[in-house]
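Submitted below is the structure of interest, expressed as structure tokens.
With one protein chain held back, the other chains of the complex are shown just where they sit.
Chain lettering (A, B and C) follows the sequence in which the chains are written, and residue indices restart at 1 in each chain.
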Amino acid sequence: MNVAPENYVALSAVLFFIGVVGVIARRNPLIMLMSIELLFNAANLALVTYARAWVNNAGHIFAFLVITVAAAEAAIGLAIVAVTFRKEPFVDVDEVSALRG
Amino acid sequence: MLPALANIPTGADYAALLPAFVVAVTPLLILFVDLFYRESGPWRRVVAVGLALVWLIVAGALQAGQYPHDYVAFGGAFVQGGFSIVLSEIVIVATIATLLLSIGVGRDDQVAGTTSLLLWSASGAMLMSGASNLMTVFLGLELLSLALYCLCAMSTRRTARESALKYLILSSMASGFLLYGSALLFGATGSVAFAALASATVTPLLALGAGLFMVGLAFKLSLVPFHAWTPDVYEGAPLPVTAFMSIVTKAGTLAVLARFAYAALPSEHRAAVLLPLWVLAALSMLVGNLAALAQTDMKRLLAYSGIAQVGYIVTAFAGTSALGLRYAILYLAGYTFMNLGAFAVVALMARDGDAIVGLPRFAGLAARRPWLAAAMTLFLIGLAGLPPTIGFTAKILILTTTLGAGYAWLAGTLILGTAISAYVYLKIVRAMFARVDAAHVRDERSPNVLPWVAVAVCAVATVVLGLQPLTPSNILPLVK
Amino acid sequence: MLLYLVWLLPLVGGVGLWAFGPQLKSWAGPIGSALVGVSFIATLFLWRDATAARALDVPLGSWLPGWSFGLLLDRLSLIWTLIITGVGFLIHVYSIGYMDRDRAFARFFAYMNFFVFAMLTLVLSDNVIGLLVGWGLVGLASYFLIGFWFYKPTAVAAARKAFVMNVVGDIGIMFAIFLIVAKLGGIGYGLIFANVGSAFTPHELFLVCLGLFIGCAAKSAQIPLHSWLPDAMEGPTPVSALIHAATMVTAGVYLVARFAPLWSASPDAQELVGAIGALTAIAGAILGCAQWDIKRILAYSTMSQIGYMIMGVGIGAYDAGVFHFLTHAFFKAQLFLGAGIIIHALADEQDVRRMGGLRKQMPFAFAAMLVGVLAISGVPGLSGFFSKDAVVYGALQTGHPWLYAVAVVTAGITAYYMFRLLFVTFFGAYRGAVDPSDLGIRHPELAGTAASPGHHPEEEEPHPHAPGWLMSAPVAILIVPTIAIGWLDFGSNSAWKQFFAGFFPRAADAAGAAPISEAVSTLLVLLAVAIGFAVAYARYGAPAALRGAIARLRTETIRMPGVLVNAYYFDAAFEALLVRPARALGGWFDRTVDPHVIDAGVREAAISAQWLGHLFRSFQTGLVRAYALTLAFGVACIVAYYALAFGGGR
Partner (left out) sequence: MIAFWILALLMIASAVFTVTARRPVHSVVGLLVNFIALAATYLTLQAEFLAVMQIVVYSGAILILFVFVIALLSSGVRPFDVGPDRMPRILVPAVVFAVLTLAGITVTALHTPVTVLQTTPTNGTTGDAGAFGSVANFGVALFADNLLAFEVTAFILMVAVIGVVLIAGDEGPGGVVRRRPKRVIKREPILKARPPSPELVEGSG
């Protein structure tokens, strides 16, 4: 590895915040979920980088668990999105704002 | 050649995990038994809930039996003993109460599934209570949350799905922050164990990682400004789930927070690293109580109240004194009973146990259902922090430790928040004792009598704990 | 244990009369009085234990380490307990006669017994938490009793005002107690006083004393938290006598005396308390000159006399301050009960301008009032003379010449307004039949001086009548101590000084530095009193003045300076600064605790308190993305903190 780990971490930070902006700025729940996957992957990249830097494969295990959890989360999230918007005219989270105040 | 598998877990490791394991495996039994029912009927529900109750009680007994012992299991991934046992018991109590409230909510043929999810969620919280490395924290949190996302959607109300969606999106985002914080912490120390964090030198990376990690926890605790999800989700979710969420999430997350703040931070910079937490607590006490002023829906009001109450609990941690931890747990135990009691009362006021109960429904309750009104008054007095309840006792204790630790501004905020909150809660009390023409009030009663059990137990506990506070005396050596 | 009995009997009475009032009917009064009387007798039996070398300390139970609760009967609390139960008993008996026609007879005695219990809790507690609980309960009882006639809007307003001001005080005292507990980890007086020097820095000690004194000022009507006391006269007269003259308002004196070791260790706090006390004394006395309502005159005189007491205990003359409390309890109860006889007889007329000439019709009331007036003015031989003299000279002894001067002048003013009260009420001709406007009374209803509606509905007696024996007997009994109790402190080695010898910390060694001897000082005070009397006689008592009384009262009413009529505009200032914001707080209290007390203003205040709640509601837009944005905002703040706190310097 001839690239300093800081570069990888900086890359992961950039990806993370593209994800954050995606969650805030997009109204399509599917794209929001994809942005959340981006968040998780960015964290994974940081984990793997540090695992390499410290030569400690706990980071790999962590990243692996994150992948599994992300899969579970995506499944549940997609199911909720599917039942919520199945009969709606718009697939738009802004339309789902009955709870407020 | 494979490297020697030196760290294969043994029976001793599993002994530490046994209660959580019992809670996690019971759903398999419930789902299996449920397979034999072809028709849905009340028995199907009774069997599922009954099994869950029995095994929860077993788990509670096992957990209590562990009390004097300390366990360090799975190479330090899971540590059990002292305060984490108390918090696990709180989780179990809350789950039992939730099951009592949930009779009559939802479809009979879904009860096995929802009960299973509830138990898994509880086991996630129990895992968190003993979690002692970043991985276990993350997994416990996700087990807890994923089951809750599903449970939130388990209602025919349209708002239930909305609450699930909001919860999922925001909570996942917060999990992302927690995860990124964990990654930075891992990067700063080269280890995922809390023990390694405690002995590390404080670098900006470590401080920032701790900060992002705490953001994730603060979201779960719904501290301001990470609280925005709470009222909406509490309102939309089915009532028993709301009751469950209001306690169990907090218990699990507070365990992690306590362990993190007390045992996983280098002592030299602990105060500076934790400072934002106290600011969040102060904000929560103010914003929670102020926002509750304008609420009329009970679940929503209790959500804001919960935000403020968590502020009080986190206040107890200020200065990370051993007494503070004790009193925080005492307050949480008291809050468990007061809050569950209030939810049980609300459940008794709706025919299907899950309607939206607004403040007008409480008008003149004292004349129509005096016992219910009396119990609700007690719980509200407790939440407001007035004697003779645990709310008062624990709050006084928290104030003294906070002042003793030198956080006078935090104690002042607590007093201010309490003063505001008195108005919030006594507003309901006043409504209950107002004289109202019965013809104008719609009165529904739940056919389910089990919440009465919860109401009675919680009422007794609220008073008894207030007069004779049981603080686990030997939690201090067991933090690590 | 006998002490439990002393403490709990009034509680039993309070709860029992509340619960079974409708069944007990007219028995409620005798039962309530008897319980307090038994409590008094039991206290007498405890005299020996209380004055033993180790005072009586009965543990009630302990809670956490350092948190043990108990009842403490030492010399200080003994004095207070005797007054509370003894004078309390007499006033209970009096109330049987005074309240005989009231609808809520039993409720009244339930409240009164509850008050006695609360007051006993306050003085008997051996720890700060018990003190705080008693403090709060006393305020609650007072609130109930001021607002007893809840159909009078003025009574409701007065009750709310008293509540709000007391809340201010309670917050002060709470902070002081939290500071103490946080510093010492315990709540018992013994522990606290043993560690005064070691546990606190002077600065902290001053803060503790300041907090305590804020509570004290609120409860004891010291400037600037005094303005609730005159308004509290809206309650029934026995209430005014017991709570707002004899006992509750002196709780601040008790507090200072009880925490004497703290005060003695903090000279700054002593200066503050002494100065406030003196200021209150003279300010109250001046206002007393401008009042026409007999109870308000007495209320301002109470405020002024408590100023004396507070000044006494504040400057370190503890035994003198406590002695003035003792004598004041008797002569002020005497005055209020005498005034009550008049008010009762005149069908709730309280305006002295509409009295006059009552000496002939009501000789007994005249005698009672005369003795009281002589005592409070400090006429030699009566109780007030001795105690006031001790306080006044104490100021000189402890090296406070300015306070001494104020106290002497106040003594003169006191004599003036008390004799003014006496002359206007009892001399000349009866003016009840005179048209109010001829007396300068413009709006009788607004001034709150006209007969209040309702609570004596069947009583149509327009002219004075003699009181029943239930009302006159207590007053007659009180005459004895009013005259005689002062002799306890006669001489340099009096019984009183021996009683408290070694009990209080000695004042700073300024003692003996007084420039003039006690005899000269006494003469000075007497001179002031004589001047006050002479002016009052010339203006109101002389035959010439009595002849033109109506015209004189009219011009005086019209020309009364606004600053005095409005009590230095304290109320206006408070309305703007404190009461309005605090009304939200008082609002819920009014409406939750006593559902009878209804006031439209409260609802208005409650709604205005909710605007903050609505502000936060408007943030909760229901849009997920907005919530996500707040999340990002929070994260940005937190990251900024860590980046600046940890990233910058390394």
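FYI, contacts are C-beta pairs under 8 Å (C-beta built on N, C-alpha and C of every residue); 3 or more make two chains touch, one makes a residue touch a chain.
Everything quoted here is computed from the prediction, not taken from an experiment.
Considering the intact complex, the chain excluded from display touches A, B, C. Along subunit A, the points of touch with the absent chain fall at residues 1-11, 13-22, 24-28, 30-31, 33-35, 37-38, 41, 44-45, 48-55, 57-58, 60-61, 63-65, 67-76, 78-83, 85-86, 89-92, 94-95, 97.
For subunit C, the residues in touch with the chain missing from this view are 591, 603, 606-607, 610, 614, 621, 623, 625-626, 629, 632-633, 635-636, 639-640, 642-643, 646-647, 650. Residues 1-3, 5-9, 13, 17, 24, 27, 31, 34-35, 37-40, 73-75, 77-78, 107, 109-110, 113-114, 116-117, 120-121, 123-124, 127, 135-136, 139-140, 142-143, 146-147, 149-150, 153-154, 156-158, 164, 184, 187-188, 190, 203-208, 294, 296-297, 350, 352, 355-361, 363-364, 427, 430-431, 434-437, 440-442 are the ones on subunit B that touch the missing chain.
Here is the rule we use: only the chains that are shown with their structure count from here on.
The distance from the centre of subunit A to the centre of subunit B, each centre being the mean of the chain's C-alpha atoms, comes to 26 Å. One simple way to say how far apart two chains are is to compare their mean CA positions; for subunit B and subunit C this gives 47 Å.
A straight line joining the Cα centres of subunit A and subunit C is 67 Å long.
The residues of subunit A that reach two or more other chains are 20, 23, 32, 93, 96-101, listed in rising order.
Residue positions of subunit B touching 2 or more other chains, listed in rising order: 165-166, 169, 173, 231-232. Across the complex, subunit A meets subunit C through its residues 20, 23-25, 27, 32, 93-94, 96-101. Chain contact summary for the complex, subunit A toward subunit B: residues 5, 9, 12, 16, 19-20, 23, 29, 32-33, 36, 39-40, 42-44, 46-47, 49-51, 53-54, 56, 58-59, 61-62, 65-66, 69, 72-73, 76-77, 80-81, 83-84, 93, 96-101.
Those residues of subunit C whose C-beta lies close enough to touch subunit B in the complex are 63-64, 171, 174, 178-179, 181-183, 185, 584-585, 588, 591-592, 595, 606, 609-610, 612-617, 619-620, 622, 624, 626-628, 630-631, 633-635, 637-639, 641-643, 645-647, 650.
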